[in-house]
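A single protein chain has been omitted from the complex, and every remaining protein chain is retained in its original position.
And then subunit A:
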């Protein structure tokens, strides 16, 4: 299944760039995009000014507040740096990847093959769509393209991080190559499929750098909530001042700023963008490139998954396991014609027919000069060859061949139905072989379900996701596989239009649909689906229509991506809850501290028994700052996600982050108070 590349949480390089980033991000023009932290920055500026001009706001003649102002402004600065650091770390992990990609792209050379057969070395940037290049072992593939000739192993580690080289050859599933990867052995002739600046590599660099990162709809909504909470608390603090004056308390400006900063949701405000970036990064670590943050978020909402049987649920390379002749046909004849029909068929099925045939008959079939190969299409659902003498050999889906033979005036053998059904019942795919209007027999293609999939579908069912399997197989085969794998329903004899129809039907019921696809045929369905994941090995059209591209071309990864999407949303919700719940303890620290001097009875509210009013306020403020870096790992990693019913999950997360968020700061603030109270006393404050 999916390979998770384990990377250290933070490297020296990332640390360095993040430290620089956390300072450059203090720029107010940048900061204003995050209103919660902007309020903190404004508070920092005001307290900093108060350090130098204590009577800036009229003042109350109390000049010994300088040290206090200085401490408050220092803590606010640290709070800002922590928040910026969180974002910078998240970006840094992507940036490091982008840097190495950019290095690859720079000075890339290409050996272009002209129409007259001459070779030229040109700069890769000059390559246009449709150019043909030759890449030899050890050279970089200059741009995205399709293999038209040659077989070679390609090292894709620059993009996928996977070090084992993959085989690339013309035709079939393995013909698409990505710019920036290296040919490890042999050579390839490649037709370039994208213009400079539009290649997959370019898109990826832009994405991981965060240049094209836009706020997702849910982030915008959550941001609205955070901004309104900030406004509410600003109202609370601003109105508290005159009420305090009325009650005989003149509060220092720094204390009011400290209260504001403690109350506004700085924890989630500081971590929100880091969570989003980390979510995309986590998807990337699964070797899936999300073309927008929104796509990852939508994954969490997926209700229905449309999965191709082949490649997703089963291993896909269905192997010929048996030749079953109909009554009156010699087994050897069936094998010979079956092999002949497959001689130019480079699908795995076709190749396996040849292999099995060679094993059984002990001979190989040569290409006949002038024979014409009829490739498989989703419409005809058969393939074969037309020999120069007019003989038409076909193999394909049972009903397709039956119709074909009937059209040609042939009759159907009585036992055909029986053989076909038997293969189908075994979960195999029957391919019927015909010569002109005569049916010879059935090829039994064996198909096996991928390991671990049954459990995964059970997991999906536990979180309410419906799975629909699409297959070109007949209903009997489809039903067997569907039952074995545990998918909820299936569409047999599925044509590309059927997929779109199924997606639209689900969407009409208000469902969010995800699907994977690779072929050009899939492009419209990928575009129609709410989440479309294209395989990297797939066609360019499919990749463009999708909103995610899976670099490993492993369709089962859709399941992981959905879980990451959910995890992203849960992390956001949990940290928001935590952040708001924190405020209770902060109130109990700061409110008595503010008024105890004038209203000593308020000591009752000092439930934590904090040493002095000053240490109480500073402890709350310090807690507010240090909780941000403490939660960075959680924001990066995401909250642990186990599939379970929504109510259970809510109860669990409410308990951990809601109740935990109420209790944690009581403990934290008390601890900080124990540490700083003696220090403050030593300083004479």
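In the analysis below, a contact is a pair of C-beta atoms (placed from the backbone, for glycine too) under 8 Å apart; a residue touches a chain by one contact, two chains touch by 3 or more; residues count from 1.
By our rule, contacts and distances are computed from a predicted model.
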Which of "ApeI dehydratase-like domain-containing protein", "Dihydroorotate dehydrogenase electron transfer subunit", "TRAP transporter small permease protein" or "Potassium-transporting ATPase potassium-binding subunit" matches, in UniProt, the chain that is not displayed: "Potassium-transporting ATPase potassium-binding subunit"
Which one touches the absent chain: A:91, A:297 or A:673? A:297
Considering the complete complex, identify which of A:29, A:115, A:604 or A:682 is in touch with the unshown chain. A:604
Which of A:536, A:567 or A:619 touches the chain that is not shown? A:567
For subunit A, residues touching the missing partner are 217-218, 220-222, 224-225, 227-228, 231-233, 235-236, 238-247, 263, 297-298, 300-301, 303, 462-466, 509-512, 565-567, 569-570, 572-574, 576-577, 580-581, 583-584, 587, 591, 595, 599, 601-602, 604-605, 641, 645-647, 649-651, 653-654, 657-658
